[in-house]
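Sharing a structure with you now.
In this view, the complex is presented without one of its protein chains, the others remaining in place.
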Amino acid sequence: MFAATLVAACAALASSGLAVAAQPSGVSVALEPLRIHTELGRNVLVHATFRNNGPAATGSLIAHLNVLSLRSGVEVDPEDWSTHRTRYLGTLPTGGSQTITWKVHAINTGKIALYVAVIPQAGLSSRPATGRTVQLVVAGRRTLNSGGILPLALGIPALLGLMSGGIQVALRRR
Amino acid sequence: MELAVPTPPTRRARGWAIVGEQELRDLWLGGRGMLLGVAFSLLLSIIAYLTATNQALNFLEQREAVNLTLQVAIAVGSLLALLAAADAVSGERERSTLESLLLAPVSRLGITSGKLIAALSLWAAAFVITVPYVWFLGRGVGLVGKAVLLGLVVGTLLAVFLASVGMLISVFASSNRVSLSVSLFLLLAIFTPTQLPSSAQKGWAGEFLLRVNPLTAGEHYVGKIVVNDHSWSEDASWLISPLVAAAVFFFLAAFVGARYMQLGRRASE
Partner (left out) sequence: MSAAVETDGLGKSYGSTVALEGISFSVQSGEVLGVLGPNGAGKTTAIRILTTILEPSRGSFTVAGVQHSRASEIRRLVGVLPESAGYPAKQSGEEYLRYFARLFGHSRASARAVAARLLEQVGLADRGQSLIGSYSRGMRQRLGIARALVNDPQVIFLDEPTLGLDPAGQRQVLGLVRGITAERGATVLLSTHLLAEVEEVCSRVMILNRGRLAAEGTVADIARRAAAPRSARLRVAAEHVARAREVLANAGIERVDSADAQLGSLVALLNGTGSTTGMNDGLRALADAHVPVLAFELEGARLSDAFLAMTEEA
C-alpha cells in the first residue's frame, strides 16, 4: 500500500509543472523553465534548484551545465553558450536547498537541450544526480543585414579620400 | 645691473597647447594623417564587406567579426601613434628644426606633451573611422554601444602606452632611422606572445606573459566581453597591465623625455 501511495505521489508530482527526480544520493535537481523559446543571439536564464532530500547533510557538491544540440550535425560548443558552467555549491543540510542561475546565449538556431548534473566533490564513483532537460528552441533572426554594406565600404574611404585630396589641392594652390 | 625683462604679450595659450595645435595642423593639414585614414578605412571596408556578404555567418562569428574589427582598429591606431611619436623628436633633430623649437620659451615638457597629443590624434581618428563599421556589424547582435565604449577605453590605454614608448625612443635615439626601427622591433616583440601555441598560452607562465603584456592583456579583455559576453568586471584584472603601462610610460615620456631632450650627442661644430 505504501508503495502504491509512493508511486501515485510521484506520478502526481511528475505531471505538475515542477519537475523533480528523486535520486539515490538524496539530492534532487529541479530546472525551470523547461521550455524556452528565443531568438538567435538573445540571452536566457535557466534556474536550477538543488534540494537535499536525504537524512544527512551532503558533502560539497559540484553542479555542471551541459548543452547539446537535438539535431545531428550541429556542433555546439558549450563554452560559447554559457560561461562558468561548473559551479561549486558547498554542502546542503538536510532539507536545505540552493538555487543557481545560468545565463545562456543562443548561439545557434534549432532545438537545444540543457541539463544539469550534480556530483559530490569528494566521491567520484557516485552517479551524478540530474534533473529533467530544458528544451531551448532558438529561432533564426537576421542579425546581419548585408544590404548597405557597399555604401559603407566604399563611402567612408571615398569621403576620407575626398577630404585628403581637397586639402592637398588647397595647399598646392598657395 | 639687470636689464628689464620685457613682459610678453598676453599669454593666451600654454606652450603644450600651441605645440600640440601646430603638430596637429602639420599632421592633418599636411596630408599625412588623412592618407593614413584612407588606407585604414580601406582595410576596415574589406573586413566589413567580407563579413557582411558571408551568408553562412553565425551569431558567434558575427561577434567575432566585431571583435576583429575592434582589434584591428586598436592595433593599427596604436601602431600609428607609436610611429608618429617615434618621429617626434628624432625627426625634428634630423630635419634640423629642433634647435629653433628649443630656443622658444616653451618648456621641454610642453614640447613632449604637445607632440604626444598629435601622435594620439592618429588613434582618435582610427577610432572614429571604426565606429560606423562596428555599428554595421554589431547592430544585429546588440553589441554596438558596448563594443564602441570598450574599444575607446582599451584602445586609448594602449595608444597612450605605445605613443609614450615611441616618444621615449625618439628622445634617446641617435637618428630617426634608429628610432623608427627600434619602435617597430619593440612592437613586433610585444605582439609575439599572441603567436604562441594555445597550449603554451594556457599554462601559468603563458598566462603570466599574456597578462603582463599590455597589448595581449587588452586584446584578451576585449575578446572576452565582445565574443563571450562577459561582464566588464569579470575579467577586469586583465586591464591592470594596460593601465599601469599607460600611466608609467606616459610619465616617463613626458617628464624624463623632456629632461633628456637635446640637439644631439655632440651639439657642437
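When the chains are written out, they are named A and B in that same order, and each has its own residue count from 1.
What we mean here is this: a residue touches a chain if its C-beta (ideal position, glycine included) is under 8 Å from a C-beta of that chain, and two chains touch if they have at least 3 such contacts.
What you see is a predicted model; the values in this text were computed from it and never measured.
Of the listed residues B:Leu79, B:Val106, B:Ile190 or B:Ile225, the one in contact with the hidden chain in the full complex is B:Val106.
Although one chain is hidden here, its contacts on subunit B can still be listed: residues 1-3, 5-6, 8-13, 15, 18-19, 22, 25-26, 30-31, 95-97, 99-100, 102-107, 263, 266-269.
What we mean here is this: only the chains that are shown with their structure count from here on.
Only residues 28-31, 34-35, 37-38, 41-42, 44-46, 48-49, 51-53, 55, 57-60, 62, 129, 132-133, 136-137, 140-142, 228-230, 234 of subunit B touch subunit A when the two sit together in their complex. Those residues of subunit A lying in contact with subunit B across their complex are 40-41, 43, 79-80, 83, 103, 105-108, 141-146, 148-150, 152-154, 156-157, 160-161, 163-164, 167-168, 171.
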